[in-house]
Structures are given as structure tokens and as C-alpha cells.
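The next block holds one structure in the form of C-alpha cells; read it before the comments.
Excluded from the complex is one protein chain; the other protein chains are retained at their positions.
Letters A and B mark the chains in the order given here, with residues in each chain numbered from 1 onward.
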């Protein structure tokens, strides 16, 4: 299959948009995919999901090869997806299994474009490159079901590029302004902390050492007595962002798999696991609205950022050393676009990272 | 006149869009064009219609040559169309008859672009090629006013190319799916019928031989006792689609003249004439809503097809022999774009057609 050029428009100069198609992305949660076909978009590709024989999920390009009507308008019958227009039927591999009214011996219908599709950890994952066999397994979320841990799932979406969304999720300095009062704030004595950045071929990590417990609502909830926080931010190719906090007996790990719907629309499937000195589940109804409030502040900001980028025809960024992970994430995404990280993985990712250290006033 | 490039954008690769400008198209019914100018669009050209001296209809490009304001905002005065901005007046030929405030002897205003325009059979027809004199007469609808026949007129529009609209109107296999229950259905024994396709230089016809009366609502209404249907589907350049049924003493002829408003918006002006063993007119109030229901199912489907085509940047069709007329219609439209069918007509269209025969399970 050669995709129409429209689906792969040239990237604006200076853009932070990356299009990593050789990767597993979450298309939906397992619960969202029932008896009806489901319409999704990944990297600008219209995709239809359905459950074939035995309930196994399948993913096809959402366009009937016959007359180009979306297959998602059809229905599932005996494990095949049937087009609403002329009733052509396709299986999970895209093969055309039936063309109604055709006499035996006549040459049959064409195949639909199929994508790799698996179900893991309660999510349906798609490999949006139809020309290549999927390599490896989807990312596995750690700490889910671990003793003493409570896990919460959350799906949100932002009108921003995958890079801008990931950078925002792992950015510390903006929390004192955009989320003033909730996390950190600006009207106070600042504390110098050490920042250590460690780089591997397919991931990057920032460790913040010596930060007193933040003064905001979130910090007070988690540790009323104060203390010093251990804090890591991580990005893992192709699209995993992770924030980890430790404070005395409290441990919080937020892992989100990002899915690029299109150049400037990104989904976050977040899995939040935490262990607290007190039982965790009573905190869920309190923390969830706060987390959503923080996310909505970010989503509004990211949308305005995207509008500005569109208006000016591209990004034009100036960074300081406080932009700790953003430039590294872009470099990783660019190398993944070229296929480089695959090679790197073969060489093993446990090799010693490159390290850099500096100070920040948090 | 050289049209701005904007009006003739390049056609997407693999597109089924055809732009046959040397042809008569219906712009409106006679009743729609009264004392006020009327705004229409044919092949992407904004056109203003008005009644000049003696009520004769005229068609001009909907743009005053002076300051480019739409002439359709103006009024008709003494058989001329007057621009709302400075009062310039134009006749049916586009000639500028008056520039108010201009002293005698000063050089006058420019002409408006005029199109061929005639009134026939209750419709106003326009020839949307301003650079060529119209050739021949508009298509004449048969059986209107014939003894024993009832005639109904219907105007609908679809968000689809002229080709997709014509193919859909003349397509048999989709009726068992998109219109399940109304016409034919899929959950039944199918019957093999013979299909004969006949091609002439400017038209194509498919004859279906041996089909038992369809089981759906429409078939039962027309012939409660059953029987064997005689059935022809026809396409005639530039844009005439025709469906004919005979069943015992019943005879139905649906003829529709299609008008391409733009690449993906097509009007159907349908003239339905029928003769039944019982008087025809009491059936009109019953058949009209059913016909509209069928058309609305097609219109919804065609709009989704067009959306998919736009999303993917063009059509990418795979056909089987069940796509009886669609590929032939496209070939005819392509030859008409190049002007070939005109030549063919000179050689006479009564020459023997090319014939092809195969079987279909209807």
C-alpha cells in the first residue's frame, strides 16, 4: 500500500512534530471496543477497530477498498467486518472474504489495509505502519497490582504535538506559574536543587535532588509534615512519559503512554500507581479532580500554544538549561523517525548513561 | 475571458471528478426564476440568472466587472440586471447598457461574462462554457404527457461527484444492503440473472434479464402478484441517468438530469413517468416518501464517501464485474472532457453497440 500524499504532508520548517510510525500506540481501552466497530485516528491515519473471531481485536484502514466508504459505518458479522454500502466482508488480516451477488468463478474483491493489533494490560494497541511487521511488544506498565499499591487509570487528550505534550508533562519550572498554588508557587523563597540528567539511546531521565516538599495543595495532601522529595522525570521511546515521587513512605508513579492522533492532537493514557502510609483508595476521589484541574490548565495552555504555532507557520523555540528534557525528547523522536533506536536497542540499553549535572532554583 | 486559476484547481490524482463544461445543465426550474435575480453555481462557477426582455432567461458570471460585487445582490430593471454598488446595468448578453453619472462621450463600462441560457420543459438550462457557443439542444425528457402516464418532478442534491452520484443511482448490488427491506435484501435465496451491457460512443446501457419481482416494499406495491421484471439502467452524456422497469402492464421510467454544482456537489432533477394497471395518481403520495427515503439513504452514504475521499486526498477504487456501469460512465465523462463525444455524435449514434454478457446473483 502506498498512502495518499495527503496523509503525509510535508512537515513545517522548524516544527517539533515527529512521526514515529514503527511503534505500538494505544488506540482505545479494552472496554471501549465491544460488538460495534470503533473509529480511531493515529498519526493522521483513519483506522477502524473491531473484534474478529474469538474476540481478538483487528485494525484496518477505515476505507473500503471497493468504493472508499468508511468501514466503521458497517457491522461485524461472524468475525468479519462488513461494509455498509455493498456488503463486502473483511477479516482481521484485511482479506476480502465475501462479495455479495458475485457468481462463483468471477474474480473477487480487493483487500483492506491491515495494521498490527494486540490487546495488553486492558488496552488495544495498534502498530500504525502497514508496510512493516510489528517488532517487539507494547510497553508494560509497572507497579500495576503490586502489593500495597492503588492504581488509577485516566484518559485525556491535548490539542498539541506529542513532543509539546511530553515536554509539558515533564517540565518543572512552569508549575509555579501555570499551576500556581496547586503545586509550587512563585511568591516565596526558592531553593536551589541539583538536577542530574541521564541519557540512554532510547530514553532520558532527570533526577531532582534536595527539593523540600512543595508548599501547594498536592504536597500538603501527600505529606502534611513536610520533608525532602525524591523526584524523577523520564521519557522512554516512542511515547512513554513517567513522573516518580518518593517522600518518606509515600511512593507515586505516574506512567502515561501517549498516542499521536494527528500532528497536533495527542492522547494520554495515564496509569497512576501509588503507595501511602495511609490506605490509598480514600484519596482517589480527592486527587482525581485535582489531577484533572492541573491537566485542564495544561490542555488550555497547550491549545493556545498550538494555535500560535499554526498562526506563525511553525515552532521557533529558544531554550535555556531549565528546559531539561524537551530538547532531549525531540532528539530521541527524530532518531526514532529514522529508525535508529531499534539498532540501539540491539546493543543493549543497560549500558551506562551519559550524565550531566547543574543547579536549578525550584 | 480567462477564468481565475482558483476556479479550475488541479484535479487530485486518481480522482473520479470530471469537468464537462461544453454541455447544457439545469440551473433551476422555470418557477424558481421570478422577478429577482437568482444565484447558482455550476462546475464551481458562480452564476446569476435573471429574466431579461420578454421574460427570456439570461445567465451571467456572478461578478460585476466594475468592482467585483456579486450581481445577484442587485435587481432587474427594464430587462437589465443592475449592480447594487454603482448601478451599472447589463443585458442578457452581458453588455453594459448604463453607467450612471457618466457624461456622454466618456468611455463606458466593461461587459459581464455571459453564458448560453435557454428555457425548455419547465427548466432553465445553462451552458457553463463562456468561451464557446452552445451546441445542440438540452436533453428532452421522454414520456412526459404521454397518454396513460403520470409524471412527477423531484429535485434533490448530493454531496458527491457527478460520477459517484450517477454510479450510485444505477448500481444494483448496494440495494440489498443500504436499502435493505425497501428494495431487495440479503437474507434470502439469491437468483442468478443475465446482465447485458451495451455501449455506444455517448451512452451505455445495462439490461437485467430474468429477475423475479423484488420482495421489498416497492416491488409489492407495484405488482402484488409477483412476476418477472424487465429492467434497464442507462447513462447518457453529459449527465443523464435513466432507470426503466416493465412488469406486466406496469411501466416506470425515471430520468434524471444531473447538474455538477462543484466537484463534490451534484443536483438531480428527476422526472418520473409511470403507467400502471390501476390509475397512477393515488400512488404518488405513497411512492414519493419512499423514494425520498431511498434517496436520503444514498445521500448520507455519498456524503460519507466524499468525506473519506477528501480525507485521503482522492479516490482509490477496486472494482469487480458487479460494478456494471460505473467504470463505463467514467470513461464516457473523460472522453467528453476532451471533446471526443461530439465527434462521435456526428458519425451517428444509431450504430450497433458493443455488447458484453455475464451473470449476477441478484
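One rule holds for everything that comes next: contacts are C-beta pairs under 8 Å (C-beta built on N, C-alpha and C of every residue); 3 or more make two chains touch, one makes a residue touch a chain.
Small disclaimer: the values here were computed from a predicted structure and weren't measured.
*Asks:* So one chain is hidden, and I want to know which residue out of A:104, A:140, A:225 or A:311 touches that hidden chain in the complete assembly.
*Replies:* A:311
*Asks:* For the chain left out of this view, which of B:66, B:120, B:275 or B:300 touches it?
*Replies:* B:66
*Asks:* With the missing chain put back, which residues of chain B would touch it? List them for me.
*Replies:* Here the touching residues of chain B are 4-7, 46, 62-63, 65-70, 73, 83-87, 99-103, 106-110.
*Asks:* Touching the hidden chain in the full complex, which residues of chain A are there? Just list them.
*Replies:* Touch set of chain A with respect to the missing chain: 164, 172-174, 176-178, 186, 190, 192, 301, 304-305, 307-309, 311-322, 358-362.
Basically, only the chains that are shown with their structure count from here on.
*Asks:* What is the distance, in whole Å, between the centres of chain A and chain B, each centre taken as the mean of its C-alpha atoms?
*Replies:* Whole-Å distance between the two chain centres: 48.
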